[in-house]
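In what follows, a structure is listed as structure tokens, so that the remarks can point back to it.
With one protein chain withheld, the remaining protein chains of the complex are depicted in position.
Letters A and B mark the chains in the order given here, with residues in each chain numbered from 1 onward.
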Amino acid sequence: MTTMTTMRELHTRLKHLFPLGELSEQRPDLAFVTVPAEFLRPSLLHLRDREGYTHLVLLTAVDWLEEGRFQLTYLLSKRTLGQDIGLRVMIPRDGATMASAHDIWPTAATYQRELREMFGIDFPGSPRVDEDFILEGWIDIPPYRRDFDTLKYAQENYSQRPGRETRDPATHMQQQLYPDGRQG
Amino acid sequence: MSMKPELMKRMVKGPDGVEFEVEPLRDYYCEAPPTVMPAAYSKIVEDLFNWARSESIWILGFGTGCGAIEMRPLMTPRFDAYRYGIQWRPTPRQANLFVISGYLSTKTLKRAIRSYEQMQNPKYVIGLGSCTINGGMYWDSYNTIKRLDDYLPVDLYITGCMPRPEALLAGFQDMKKLIRAGKGEGANQYAENFAWYKANQKRVIHDWDMPDYNW
Partner (left out) sequence: MPFDWMKIPYTLLTLFIVINYGFLLNALIQKIGARVGRRHGIPIWQNYIDLIKNYGLRSSISHGVMFYLGPVFRLSGGVGLLIFVPTIYASDMFSNLSFAGDLILALYFVFFGTLGMALGAGESGHPHAAIGITRGLSQMTAAELPFGLAVFSVALQYQTLSITAIVAAQQGGILNWTLFTNPLAVTAAMLGFLGSMMRPPFDVVIAPQEIPIGPPTEYHSSYLAMMQTNRAIFPVAKIVIYMNLFFGGASDWPTFALKVFLIYLWSAFVGVVFPRFRVEQSIRWFLIWAVPLGVLSILVV
């Protein structure tokens, strides 16, 4: 109970400073809150310097294809209490770009390189963000986007060996239990 | 595509102040395609050489994928591949067997091609695991190849995901029989169908910054 209260207290404190969304608590020690894009850097700095959330656990992105937005999630951790807070930032999908956080945490540079390559989110100023990270010579759209069909790409670009059957367990069990083709 | 700056054609100033033009991919490498090298001796000598090649297999120590973890136990006392004459060599110049162990992403394929082409004739390739046969677990991945023998001439496949070390040892025994029967001519096959292999490779590797044949 104490940890949840501490998170709620933190949320109240932060709401005085920045226009935050609702706090969604997933576990007693893990909560998420939405931050507008302009207030990301100040809130990161405030959390790191004043509130003791000194560890950037990860920086990842979620593709909301239907809404046309990317959600960036910055997961910060307070090691002294073992609490995590996740900051969600929504940015438009076309021309996605965000202020770089590599001067706040140097490890953010690697995450930003990955997001640039896999999602196409630009972080101007981040070191080496334009270089190839994992994929070399990639000529299609960034592959983690949901409108990238990986199966179609694989079938078109790589020669397949004929005669591959599916071993999907669901299909197999359905054929076994209902040989007359019922859906069961 | 962006090639590394040291590989591009440029003007270089030498230590004595003379400026000259250098094109690394053409100047530092041999441009000849590989040639077919048939057995040069009589049948008895070639049989002796094939027997020696089968009893002394030097594997290139390049674990291309997750199957490399099944090669390590072979060096330990429990499975001990050394008593079969199998050794691991760290450099492609001294190795004659290349085990493609598992999935092969296009990034690794480029390095594997470079290592394979640096090996000496005769050389053999074993495809380990189902990913080399039909893509295996990564059948719908945008990054791995689905069929190894379009890119390198394969002599033997060992099925499994991953095969156990005993399966690898059985595979090596089969490989020995193949070599002794004189069927391990992958290098000559590569040289004969060089254009076809190269076209396949260049179709999936988009940032080709190597010479066509890496001697």
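As a working rule, a contact is a pair of C-beta atoms (placed from the backbone, for glycine too) under 8 Å apart; a residue touches a chain by one contact, two chains touch by 3 or more.
Being a predicted model, the structure only gives us computed values, none of them experimental.
Enquirer: For the unseen chain, which displayed partners does it touch in the full complex?
Expert: Computed over the complete complex, the missing chain touches B.
Enquirer: Which residue among B:24, B:85 or B:211 touches the omitted chain?
Expert: The missing chain is touched by B:85.
Enquirer: In terms of residues, what is the contact footprint of the unshown chain on chain B?
Expert: Considering the whole complex, chain B reaches the absent chain at 37, 39-40, 48-49, 52-53, 55-56, 61, 76-77, 80, 82-83, 85, 88-91, 93-94, 96, 120-122, 215.
Just so it is clear, only the chains that are shown with their structure count from here on.
Enquirer: Find the geometric centre of each of chain A and chain B from their Cα atoms only, then give the gap between the two centres in Å, rounded to an integer.
Expert: Using C-alpha averages as centres, the distance is 38 Å.
Enquirer: Quick one: which bits of chain A touch chain B in the complex? Just the residue numbers, please.
Expert: Interface residues on the chain A side: 132, 134-140, 143, 148, 150-151, 153-154, 157-161, 163-164.
Enquirer: Going by the contact rule at the top, pick out the chain B residues touching chain A in the complex.
Expert: Touching chain A from chain B are residues 1, 106-107, 110, 133-135, 139-147, 150, 200, 203-208.
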